[in-house]
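Heads up, one of the protein chains got dropped from this complex, but the rest are sitting where they should.
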Amino acid sequence: MNTKTEALKGWTREQMAQRAALDIPDGAYVNLGIGIPEMAAQFVPAGREVIYHTENGLLGMGPPPAVGEEITELINAGKKSITAIPGAAYFHHADSFAMIRGQHIDICILGAMQVSCEGDLANWSTGAADAIPAVGGAMDLVAGVKTIFVITQHTTKHGDPKIVKSCSYPLTGKGVVSRIFTNLAVIDVTPEGLVLKELAPGISFDYVQERTEAPLILKGNK
Amino acid sequence: MNTKTEALKGWTREQMAQRAALDIPDGAYVNLGIGIPEMAAQFVPAGREVIYHTENGLLGMGPPPAVGEEITELINAGKKSITAIPGAAYFHHADSFAMIRGQHIDICILGAMQVSCEGDLANWSTGAADAIPAVGGAMDLVAGVKTIFVITQHTTKHGDPKIVKSCSYPLTGKGVVSRIFTNLAVIDVTPEGLVLKELAPGISFDYVQERTEAPLILKGNK
Amino acid sequence: MIDKRIESVAAAVADIKDGATIMIGGFGEAGSPIELIHALIDQGAKNLTVINNNTGSGHVGLAALIENEQVSKMICSFPRTANSTVFPDLYRRGKIELELVPQGTLAERIRAGGAGIPAFYTPTSVNTPLAEGKESRIFGDRTYVMEYGLTADFALIKAEQADRYGNLIYNKTARNFGPIMCMAANSTIVQAGKIVEVGAIDPETVITPGIFVNRITTVSDPALESKLVKEGRSYP
Partner (left out) sequence: MIDKRIESVAAAVADIKDGATIMIGGFGEAGSPIELIHALIDQGAKNLTVINNNTGSGHVGLAALIENEQVSKMICSFPRTANSTVFPDLYRRGKIELELVPQGTLAERIRAGGAGIPAFYTPTSVNTPLAEGKESRIFGDRTYVMEYGLTADFALIKAEQADRYGNLIYNKTARNFGPIMCMAANSTIVQAGKIVEVGAIDPETVITPGIFVNRITTVSDPALESKLVKEGRSYP
């Protein structure tokens, strides 16, 4: 459909993370997925205090440690070295997922392979016959966290839409996503459909709609 | 049926507790009910190390504190002041009953209103219309602990048998009791029926049988 | 900034409405948030459903809340204890409803509620009157009953120490229902003996992570229920 270089249009990865970070309110308990989502932590506006949860058993995850100061047994869900802030708490896996399933975490930001216009999310498996299925905590997070944000490039490497009418990949959860941050736009999933909330600089509504399988509603136009 | 003074025949309360304590093996995790059962802790033979569980959140319950050294927030399931031994652990109620329900406690010794020849236990309610029903942890204990012992006077204050063919009081659990210690005898609940294992000094088999509604099997006689 | 501190027990319970479901921590006197309960008596909310293991002692704390006719239903495992006369009197007069739940089932239902588990199966109470009317099911060679998770609008909890994030540690067997009630309530209100600086509680020893706590107020010298009962005190 389109060329690979198109993915570079609009916001960069950092800018996508930064844009998403604007929507994390002061005092929120937040779980960030691997990849672009975890970059959001760096961009939370000054004056907001946010507590990060990592599902392998820590509330109060801090930034990565300085090189040489890594502690092997202090890692995040992506198995990377992290730190713990003052006021942190460690707990076991059942308690950690009680926080998730019990709707105690306010926001989770995840990556996506596909998001549907009804907020269905596919981000764990292509369903390919020879794939090794691996789900981790993704299904628990989308089933339990109060608000699910997705950060994703607007299209695949091959230019195919990732925001679709109906996911062709196996679902992670049905009707779970409330907001999508892409390199091109910020889109809300609403009962009326996908509402375009914001465009990246220099990107037009039509440009986004052409690269989106599901219809977009222009804000203020519905 | 019989007179109240008969209850004094055979073993005293202390001796009943002492006899039961003989059957607590070294290394056992034990939960003791209120009343005569809790007295068993004093009589565990020397050389055995036993860990006491109290369902309100302590493993490693020690003896009562000296007068004046009570700590208001260190109590047992009977809401009496206790101590904690070195090597004790505190935990919350759900974890405490996970120990019970998950069959981690080896022995629980309880009082009884009635025990049937099939090991049914009634010890929480007379079922009287005006009674305030109160169950506490009794049903959890009998459903979860590996071995349930009962310590009870052989008959009621009015001389009625407490070891019966079938409990007339509401059950705490069905088929849960494995051994009964009374003032008159030690009786095992077996698939064949109640087996008389031991008599209190000066008490005859016939004397016990007369005061037991269910038939007793004489050890070695079946 | 996250700061869950509230200036007084009165302010902490101010928005509890008539008809609310309230979990109250404590097993007997240990862990009973007596100042928060008394603040709730002053506040006056009625028609409450209260979840606690017991029904209080004497005429203070939970017993006083019941005596003040603010509680229409108790969910508990053991409604009578030494010095507990208030609940039995009202119950016999048909003035208060009782849902009797085995203690371990009560604890597990609260934990389930907090953990997003709507129902689970337990062997406790099978073949007893307390299993009547409940769904039962065989797994393996054993019968179990289905029990539902319990949640609440509010939890009133007593802790030993807290920080402004809401991290809590408890004192000995006063821990009892606190950690699971904090999980299961929509708004968890804590009276802590002491509020310490963030970072003062070792992350390895936090018992209730702050995410489960909404409001903290300091009660540095809490009343002892047993002492008040012994002195024949009543509240208000």
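Chains here go by letter, A, B and C, matching the order in which they are written, and residues are numbered from 1 within each.
Just so it is clear, a contact is a pair of C-beta atoms (placed from the backbone, for glycine too) under 8 Å apart; a residue touches a chain by one contact, two chains touch by 3 or more.
Because the structure is predicted, anything quoted here is derived from the model rather than measured.
Although it is left out of the displayed model, the omitted chain contacts the following shown chains in the full complex: A, B, C. Among C:144, C:212 or C:235, only C:144 touches the chain left out of the display.
Annotation: of C:90, C:169 or C:229, C:169 touches the absent chain (contact as defined above). Touching residues on chain B toward the chain that is not drawn are 26-27, 29, 47, 49, 51, 53, 58-60, 84, 86-91, 94, 97-105, 144.
For chain C, the residues in touch with the chain missing from this view are 108, 112, 115-123, 139-140, 142, 144, 148, 169-170, 172, 202-205.
Seen across the whole complex, the unshown chain contacts chain A at 54-58, 71-76, 79, 84, 90-94, 96-98, 100-101, 125, 127, 130, 132-140, 143-144, 170-174.
To be clear about the criterion, only the chains that are shown with their structure count from here on.
Chain A and chain B have Cα centroids separated by 56 Å.
If each chain is reduced to the centroid of its CA atoms, chain B and chain C end up 29 Å from each other. The residues of chain A never reach two or more other chains; the list is empty.
For chain C, residues touching at least two other chains, in rising order: 111.
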